[in-house]
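One chain of protein is taken out of this complex; the other chains stay put.
Note that the chains take the letters A, B, C and D in the order they are written out, and that residue 1 is the start of every chain.
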Amino acid sequence: MKIDRRNFLTLGGSLVAGGVVGTTLSPLPWKLMDDAAIWTQNWSWTPVPTDGKVSYENTVCTLCPGRCGISVRKVASRAIKIEGRKDFPVNKGGICILGLSGLQLLYGPTRVKTPLMKTGNGTFKTISWDEAIESVSAKLNELRSSGKSDSVAFLSDSDQGVTAGLIKRFLKAYGSPNFISEATFKDAYKLALKKMQGIDAEANFDIDNADYVLSFGSGIIEGWESPVRMIKANSALKTRKAKLCQIEPRLSMTAAKADKWLPVVPGTEKELALALIHVILKKSLYNKDFVARNTVGLDKLTQLTDSFSPEKVSGITGIKPEDIMALAADFARASHPIAICGKGQGNTPESMTQIMAVHTLNTLVGNINKKGGVFTVSLPDYVTWDQPEMDETGTTGNSKDRIDGAGKGQYKDTMSLAHRLAGIVNAQGKNPVEALFVSGSNPLYTFTDSIAVKKAFEKIPFIVSFSSFMDETAKMASIILPNHTNLERFEDVIVSTEAGKSAIGLAKPVVDPRFDTKPTGDALILIAKALEGSVAEAFSWESFEACLEETLGDKWEELKENGFLENADSAIASNNKIDFSALTDNGLAAIEGDTANFPLTLIPYDSLRLAHMNIGSPPFLIKTVEDTVLKGNDILVEINPKTAGKLNLSEGKYAKLKTPKGTVNVKVHLFEGIMPGVIAMARGLGHTAYDDYLAGKGVNFNELIGPVEDPASGLDISWGIRANLTKA
Amino acid sequence: MFPFSFEWVWDMGHYVFLGGMWYAIGIISLGLTYCIGKTILDMVSGKGGGHGDHH
Amino acid sequence: MDSALIPKGVKRCSFPQFSIGILIVGAVLLWGVYAMLLCWFKGLNQTGMNDSYGFALWIWADLAVIALGGGAFFTGLLRYIIGKDELKNIINFAVVIGFICYSSALLILGIDVGQPIRSWFIFWHVNVHSMLAEVAFCLSIYFSVLAIEFVPLILEQKQIDEIPFFHNLAHNMHEIMAVFAATGAFLSCFHQGSLGGVAGVLFGRPFAFREHLLVWPWTFFLFTWSAAAYGPCFTILLTKIMEGITGKKLVKDNVIDLLAKISGWMIASYMVAKLVDTWYWATVTAPSKGLTFMDFYSDGSGLYTIWIIIAELFIGGIVPAIILTNKSWRANKALLLIAIILAAVGVCLNRWVMVLQVMAHPVLPFEGWFAYMPSWQEVATTILPVAYGIILASLAYRYLPVFPQERELNPVED
Amino acid sequence: MKENHSNDKANKFGMVIDLDKCTGCGACMVACMSENNVPFKKDESKKLDSITWMHLYRLTNKKPFPDTEVCYLPRPCMHCEGAHGHPPCVSVCPATATDYDKKTGIVSQIYTRCFGCRYCMGACPYHARYFNWWDPVWPEGMENYLSPNVSPRMRGVVEKCSLCFHRYQLAMDKAYHEGRKELEEHEYQSSCTQACPAGAITFGDLNNPHHQVHKMVKPSKHGGKPTATNAFRLLERLGTNPKIYYLSSKEWVRRLGDNYLPEEKTGEIGNHQPKGHH
Partner (left out) sequence: MSASDDNVKDVPSDNHEEGHGNGSIGFVILFFVVGLIGSLLTGWVLFPKLLYSQKEQPIDFNHQIHMDAVSDGCESCHFFREDGSFSGVPTIAQCIECHEEAQTEDPNEIKLVQEYIANGEEVPWLVYARQPDCVFFSHAAHKEMDCTTCHGDIGHSENLKTYEENRLTGYSRDIWGHNIGGFKKNTWDRMKMDDCAECHERETGSKGPCFQCHK
């Protein structure tokens, strides 16, 4: 047969035909079709979590001051889920959104993995712990030997617990009075108790058992105090059909869930409180028995509040006189009424007048140290080390004045005035801070007027950060000595629970440290040991864990085993009488800005879905943020439609927001639940550090406001600022 | 689709739906087979090849 | 250059002219192919769809081309089963259009699904209760019927026809074409209906939901009826366009008139059914779900307001029905053209609301109307079938004896 | 389908969500995301392509200041029963990638079977179903927290709340191991229920009169309509027959739970037989 073109085609065709028939009858096409589909079900770029033995480890969440007990579910050595611990006295099984996201912090990309040192060109280089400790101690030795030990300051988020104790001890032995901790409304309340009753006590609010809650802007369900405990307390209110009255200019979630929402002109809450006192006194609604036995200065109180008639205060606060009278009556007639303050999450102090007025309200109804009232409690204090031996430098250094001016003169009872740091450093003349240590705090983000803070930090020659994460402050540091995250370290905490009870909790490592990090306590001990003279001697502990064990003594084993140790009722039954005459009116704590250029009032609002303190929001939190708060990278500012109409602003449109501190671009969100003339912005956005899931989104509220000092306490009580919003 | 595939259940829905489907497939395949088969037979028996009109 | 391939006795434009035209359309096609590849390799994030708009432009395009392609099955039904013999002069073109429409529909479905490699699960793991399964089965089988109907036309190509085997095969296929046409009509009735059923069974979507007859919601029958009614209009429209482009008369008026008349009466009867359906839905079905008729036409953006139903039912339905059923009006070339254009738009609008308005209307009382804007990738992949259709139709016209009356109507002088 | 699971008793797992207690804190959303390996992207502010099996709606009474009221409403998958186990989404799935389990009352979603036609999303009036428009990507290191109990999804498929079905599987494992066939109420709880700090979510078997959920809403025998005051379900009139119940003391909130004609009174409507077909 000749192979011509036609034959070739014919035979080739036959071959192909046979091939097609054979292939169809073989598994090849069918198996490949199946396998191709299975391939799409097992794409190599989709992770497959490994399986293993499941275990649960209990610890305490220290991401916020709430201190919930948590139970971490592990598969083999991986932590895969955080759940609330059912038997923990604070949260009893519940957990908040930030606590739930803890693993994103542990395993996230913003961890500082090793000690880092800032190089000449502003980048960080990896160094060993030995090198890091060596560098820090060399600097400290140098300052100390040149007699400038008091130019060292230590900024800490907390002044409780062993780590804070070690910091304080370190400064003491080293010779610096400058232990600076951040103040919250609870510190201000503490100060008020000192001034009114002369006691050193914390206030513990037993919302859990109250039957009438009068809240001056406290975001009970938005993270105030201990978030989970308060949310649970709120649910208990609902179950018991107890009443909640919320006084604030914006319909917060607490206001929305309240039985009554009274919108008040922002900043006039204390006038309202004084008016309520006025009515209670005038109508003799107070608990005469209690007041007679436990207080002094009722006449002065009557005198002070005399001018705060409902009619007059109505004009200031925008609340009708009859509402004020009804409110006073409802409050005073309830069997377990409680008045509380501390706006939003209560992370900012309030004015002494406001707090004392609130405490006076509680006193007048006799609900002090009683179920459903305010407990004045002494928290357990187990940090009872011997005073360190001081050498001369130490003694001299400690005798110097604090740089922030706290603890003397009119502010003798105030512990620290952290907000003054920027002002002091930025002031003309010599910068008094040669070295700043920052632990558990992110002042570059959380301090008001954060632009000024940044300027100040640029002037401080030596900054050491102990942050676990590359936050704004860590980015500015000369050296970072990264702490373990909360799930990798021991940490003792003190928690208050319902009805004035308190407990000690112990956070403990639930996973092995992922990176070359050390607990701040360990780093401090190492630095101390590397210093000369009495400083090293004051730190004889081998490690932070050893220090904890020794400090907690017989409590250690039980804490390690159980995670917490409940104290009995720790309310202070003091014989000191409550002195009403301490309550004075300091007048309006003015906010910055004139009304001509800044016709609006800008206030922040807090939400559990955005962390706004030292920890940046992990991706899960940002994911839950509503698109009326953040859209793309733009933050939305809430404004009443009426006000917006006057300003010619409409929903979702860009606008320029100007305050005396700065100008930013925002978008507009019309919200009926905000008082006309007031605008509100979420706190917790506008980070410049952390990962792509957080950085660059929105605006940091703190950039737009500056500190406002309360004349009585010196604390920064700024709650807002005057502002202008114009069409962009 | 087939009685041996996982989701197959012996119920009315399957009889009707897949019955209709197999019926259609059956007709089409038979039709095609008929056309091709007849053409081959025509060719082999030499009937084809003419340019007859087929409209 | 390609004269050996061109059918005998007809005149075609020069090959370079033809090539330039094809290249221009081909560029559009490539743009669409590029967008298609983006969707396949990067995923459906390339589209403007979202979780509230799971069905969007593509599915509308899919439903629209299938409705418009309905001319193939219905003309086939009329020609082979009912015995309207004149229609043999347009059936070829109807089949070509049907083939283009259905292959496009399948291609769109291939792009639209999130996991195309697994799309055979719809067959293997079929859920017989799903309207979409019914669509997929009938669609793909009917597509094979269209291919079978297309094959004889290809075999009649001058060069291929030279080969006796193919000549005979074409002949034999013609012989039993009625069998295929009947099967096609059977399948079409079901898949056109199932496409209507896709929307009508959504009892969670009061805008789409319709009462049922046995297992089929009313939209099932309405869709089949409307495809049969409007499909021939599209066939006529494309014939007119083809005549416009080539500058030749390709089909005799009596053929067009017959098809237009049938289509007109079909549309008229469909409109009666559709109006009854709408009335029942607006006054009985919707209120039983707590919704008033106007709730469905209150889109703040202005897109889904009352105009859309007027456009669909009156401008795209009643008007063409009146024109086409009136002998003298449909004899008027301009009126006929207006009628078939309005009809094509009308059926597309119907498919649009049955896909997109369904998604846009908020069912939860606290949600607002949902908006959606297609991405360029979606637009490109939607235009892709159009470009592909133009190319295939051009090739078919140039090389295949698509229009039997062309020689007679346009005698070539040698 | 033969449904006689020998002598097994049929459960009907569902939830009761007390909207008076819900604070909108978002813990349920994150509890769900972290339990179920839900991915996240750099920009999640486009809420219509953001996967949140548990979604929090913000409801308002639309009244002007100062009469404005706001209420959050958590919305998981409703696990509709429809009529006789035909939820809106299940019968439409062409490839049987989702089914209604009559033993537990849970509507499944099988990611590896789903080929992404999204018909079920169109069918669901609650927007409870989400599409994976993107490949899930976790930043380096974060894949460490992924749970092996729920398989991460690939791009191109639909996902939704499973009522933490894997927790049922694990609880049943334990029960089997201990020679039991039934679960105690506390043994199977969804992740959101467990996390909710307000205790606003109650989870359990609606068929079991001893379970809290049953006591709270007292579902009727026919169609499960709640007989307790203040209880309602979303879009009951559509006949979806959901297993998620809500409680609210506020009339305006309850009225937003369904569509009502202007003259209709809240709560009085809805005794329609559940719709569904085939």
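Assume a residue touches a chain if its C-beta (ideal position, glycine included) is under 8 Å from a C-beta of that chain, and two chains touch if they have at least 3 such contacts.
Being a predicted model, the structure only gives us computed values, none of them experimental.
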Note = Per the whole complex, from A:A36, A:A138, A:A427 or A:A728 the residue touching the absent chain is A:A36
Note = Per the touch rule stated above, chain B touches the missing chain via residues 4, 6, 40, 43-44, 46, 48-49
Inquiry  = Under the stated touch rule, tell me which residues of chain A contact the chain that is not displayed.
reply    = 1, 6-7, 9-23, 25-28, 31-32, 35-36, 38-39, 41-42, 44, 48-49, 51, 53-54
Request  = Tell me where the left-out chain touches chain D, residue by residue.
outcome  = 1-6, 96-104, 106, 108, 110-113, 149-152, 162, 165-166, 169-170, 172-178
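We adopt the following convention: only the chains that are shown with their structure count from here on.
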Note = If you tally C-beta contacts across A-C and across B-C, the winner is B-C
Inquiry  = From the mean C-alpha coordinate of chain B to that of chain C, what's the distance rounded to whole Å?
reply    = 26
Query = So what's the Cα centroid distance for chain A and chain D, whole Å?
reply = 33
Query = If you average the Cα atoms of chain A and of chain B to get two centres, how far apart are those centres in Å?
reply = 74
Message = If a residue has to touch 2 or more other chains to count, which residues of chain A qualify?
response = 40-41
Note = Where chain C touches two or more other chains at once, the residues are 115, 118, 121, 125-127, 129, 133
Inquiry  = Considering only the defined contacts, which chain B positions touch chain C in the complex?
reply    = 1, 5-7, 13-14, 17-18, 20-21, 24-25, 27-28, 31-32, 34-36, 38-39, 42-43, 48-49, 51-52, 54-55
Inquiry  = Can you tell me which positions in chain C touch chain B when the two form their complex?
reply    = 88, 123-129, 133-134, 137-138, 141, 144-145, 148, 161, 164-165, 167-176, 179-180, 183, 186-187, 190, 404
Ask   = Can you list the residues on chain C that touch chain A in the complex?
value = 115, 117-118, 120-121
